[in-house]
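This part shows chain A:
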Amino acid sequence: GTDAGGTPVKGGTLSYASGDAEPTCLDPHVGGNYPQALVSTQYLESLVSRDSNGQIIPWLAKSWTESPDGLAWEFTLKDGVTFTDGTPLDAAAVQANVAHLRDPKTGSSTGYLALAKVASTEAVSANVVRFVLSQPDGALLESLTQPWLAIESPTGLARGVDENCAAPVGTGPFQVESWEKQDSVVLVRNAGYTSPPADADHTGPAYLAKIIWRFIPDSASRFAALQAGDVDVIDNAQPDTIVQAEKGDTITHLDAPRPGASNRIELNSSRPPFNDPLVREAFIRSANVDDAVSSLFQGTATRSYSALSSVEATAVQRPDLFGYDARAADKLLDSAGWTARDSAGYRVKDGARLTVQFPVSTNQSIPAEQSLFEQLQATAKKTGFDVVLTPMDLSSWYTALGENGYDAVSAPYTKVGPDVLRILFDSAGIVPAPSGYFANHAQVNDPAVDALLAEAATVTDAGKRAALYTDVQNKVLEGFYLLPLYDQQNHYLLSSRVSGARAMPTVSTPTFYDAWLPAE
Partner candidate 1 sequence: MGCHALGRAHLHHVGLVDGLLPRAVHRAHRGHRDEPGARPRTTIEARMSQGTGPAARRAAVTPPLVSMLRVRDLAVGFGGQPGTDPVVAGVSFDIAPGECLALVGESGSGKSVTARSLIGLAGDDAWLQAAELEINGSDVLGLSDAQWRRRRGRDVGLVLQDALVSLDPLRPIGREIADSLRLHTTLDRAARRTRVQEVLERVGLPDGRTRVRQRSGELSGGQRQRALIASAIALDPPLLLIDEPTTALDVTVQAQILDLLESLKRHGTAILLISHDLAVVGRIADRIAVMSAGRIVERGPAARLLASPKHEQTRRMIAAIPIDKPRGTRLSSPEGRADAPASAPASASASAPAPAELVLEASGLVKTFRRPDGSEQRAVDGVSLRLLRGTTLGLVGESGSGKTTTARLLLALSRPDAGEVRVLGRPFSAVTERQRRRLRPELGAIYQDALSSFDPRLSVDAVLRDAVRGARHAARQAGNAARDRARVLELLDQVSLPATLLSRRPLSLSGGQRQRVGIARALASEPQILVCDEPVSSLDVTVQAQVLDLLDELQRERGLSLLLISHDLGVIRHASDQVAVMLDGTIVETGDTAQVFTAPRHPYTQSLLAAVPRLG
Partner candidate 2 sequence: MSDLEIQADLGRQARAREPRRRRIGVAEALAAAFALFLVVAAVAPSILAPGDPLAIDPLSAFQPPNLAHWFGTDESGRDIFTRVSHGTGGSLVIGILATAIGLGLGIVLGTMAGMLGRVVDFTVNRFLEVLFAFPGLLLALLVILVFGPGTQTATVAVGLATAPGYARIIRGQLISVRSSAFVEAATVLGRGRRQILVRHILPNTLAPLFVLGTLGIGQAVVWASALSYLGLGAAPPAAEWGAMLSAGRTYITSAWWMAFFPGLFIVLTAVTATSLGRALERRLRHA
């Protein structure tokens, strides 16, 4: 986080400009995406959290136990915590939250999936709640750290989805005062705040009196606003602005890569040409990622050679597999039968061009990333790949994916812990949900991988779990199902007036509980 020089000052209004889409609902139970996580971190809290070493630490739950068979977890809640509407935090409240997440009417996706193995909940006592599982879940605690499973006031939830969406009620250091659509959410200090996570810098209410949470989709305007002092913090900072900011001393940079998967290009192994591992490897070898990353990100991102974010302790880096080697790529294609080239220089086989359909979601990729794809397109062309980049809005992009109309795709996935591997590479993830959504874009369909993932999910022993995930990663990486690029970028730029801000070690959302501004 940013360094706190001097004594914190109470009061003041912090202005935050988000480049992410404006949430359609401030309650992250509904749906469950990153923009919701960003803002809800300020007013909602989870049962547990994670520290910067990846250890689970207490938050609303002060302690927890796992039954020996791994099928029951008991969480003891902090005493004396109340939601901002006065409702006390108790076992019943947690139960209500779980029920809310699992209610189809809520329309939860992220939280709903994370609770897939929870069979039921029981109130052991007023402040002890028991989760009864259908299967052991090694990822349960990690899942519970996420903002999408934060605990909200049952009274609030009872108001109905629409009202709750407009102003969810939590236990956090701030509470939602108002939300002007298309413009801003105003958050004010929760004066009765008592429940900081274990790794917070102070106790008691937050220093800031107010946060104005704005939505400024245009990155140039966002940075200009920060420079002009009209906002104090921006997210989704562009590499060039980060470099520019780091040169001066009026803006500080907070780099907080997201957990879960790395940013990567997944190669669709279910259909030609990438059903041939040789072609997959050739594509990966033909792509000059290193040069692209260094020129486009100007040192703000480091190359990844892993399926997992570098934040994850279990991440396996395999630089040996992902080096740029055009000559090797040529050979691989030759041996895969793509020997001829057409007049434009693309490889052809049986009259078909070696075409790679690459739909790009404009909503999910920052411009630098789209430029990166363009550069990969240019280098892969030398080897003879015709990479067709098609920018799409989110709906069309999901539709294209659902129709299996892609060969390569880059999709972010944020989840705390290595359990993300199960979501991304388990063959169950190939079958689309009713909405057409699926996560296994590489369409890895390997029983060995499935078996390893299933085992890892039930194991809670850290060492054993890590070993299993290492095996999975190696298998996937060696199968050339994906081309890792870099960690999921998550850069905040803060005016140097802001002290004490940090990113949560859970999903790297910023928290302004410890933050303060100098007196006017």
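Candidate selection criterion: all candidates are chains of the complex that A comes from, given by their letters.
Note that in this section contacts are C-beta pairs under 8 Å (C-beta built on N, C-alpha and C of every residue); 3 or more make two chains touch, one makes a residue touch a chain; residues count from 1.
In this text the structure is predicted, and so the values were computed from the model without any measurement.
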Selected partner (touches chain A in the complex), from 1 or 2: 2
Complex contact set, residues of chain A against candidate 2: 218-220, 223-224, 227, 238, 240-241, 243-244, 288, 291-292, 294-296, 362, 367-368, 370-371, 373-375, 377-379, 389-393, 396
